[in-house]
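Working notes, beginning with the structure itself.
Heads up, one of the protein chains got dropped from this complex, but the rest are sitting where they should.
Presenting subunit A:
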């Protein structure tokens, strides 16, 4: 009896240990590919079609929140296993992952360089390293900038509501601030903008160099553009014209529903978030127009293949297909994610697209125009570490905890540490 007990204890242990290591090859001889994504890439239907036309391939999508996606990917790359065969890299963190490019497949090995001309030049460059020799990822969408505003709240404040008229109100961000003053003077109980942080980010996304110069040296403290952007946003905060909301948070959603702010910065992908937050009751109340200061880019992603993938060739074929112009066009029509390929966004059908929810705004045309004129910001390797420091600084101003000058001084100090 005791011997069998010893045996069973040992057997249990072996089982416990063995359970940790599962197999990964397909049972039916199919090549199994996984896609690691966040939010909505609009791939559901496309993947079904791809599997139908490639019977030997089975595709699994893993969708998590973006924050989780980035940390998960980092640990999977560090651990050498567990990452999906194709992973999405968001524009804000792509430079961070580019610094660890030896963990990724150089897509040039599979002929990615031949595809170069599909994308806007800047988008292609963001996804490559070593002067274009190393292709880290193929571009998906982009976040061309617009500005969203509530027609009813503008009307109540005696401002024009037509999107062309509204665009004329704010050629520059200084003009935008003046409109904010008028708005607040007439309707003091409504906030003019949701958060100073997004205003700051939008202004910065319209400059070619932000925290880092193109040689990746840290320049935040001597770059006047960073300071100007910060001061413009902080002034709105000091005057209480912002809702002091964490962008895209639960409270932001509630505020959307309550209609407690009148404008917000709108990269193409934000339309879906606004619609989801404000709900059907606000249909037709929101509208989109040109952002002050011209075009800019915020967000957009790339598809990359970690070196640990067992089927890099098949993964590459899939990524290439998903990012091809025909598919990009379909995704735009279904989700509104703006393609980063000039041929697609200049396409007549794309240009003619209107968004019913946003008072039938011609979003195709607005975002494509913004895309044409945009000057993409150079993202330094440590951009994603430095950026949030200035965001929290603006929150401190909005919360009334610090003056703009104090917040700026503290942010510079923290940013310097983060940039080390």
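Following the convention adopted for this analysis, a contact is a pair of C-beta atoms (placed from the backbone, for glycine too) under 8 Å apart; a residue touches a chain by one contact, two chains touch by 3 or more; residues count from 1.
By our rule, contacts and distances are computed from a predicted model.
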| item | value |
| --- | --- |
| Name under which UniProt lists the unshown chain, selected from "Caa(3)-type oxidase, subunit IV", "Cellobiose transport system permease protein", "Potassium-transporting ATPase KdpC subunit" or "Carbon-phosphorus lyase complex subunit PhnI" | "Cellobiose transport system permease protein" |
| Full-complex contact with the absent chain, from A:346, A:373 or A:392 | A:392 |
| Residue, one of A:70, A:241 or A:323, that touches the chain absent here | A:70 |
| Chain not shown: contacting residue from A:40, A:175 or A:246 | A:246 |
| Hidden partner chain, residues of subunit A it touches | 2, 5-6, 9, 12-13, 16, 65-67, 70-71, 74-75, 77-78, 96-97, 99-100, 103, 243-244, 246-252, 254-255, 258, 260, 385, 387-388, 391-393, 395-396, 399-402, 418 |
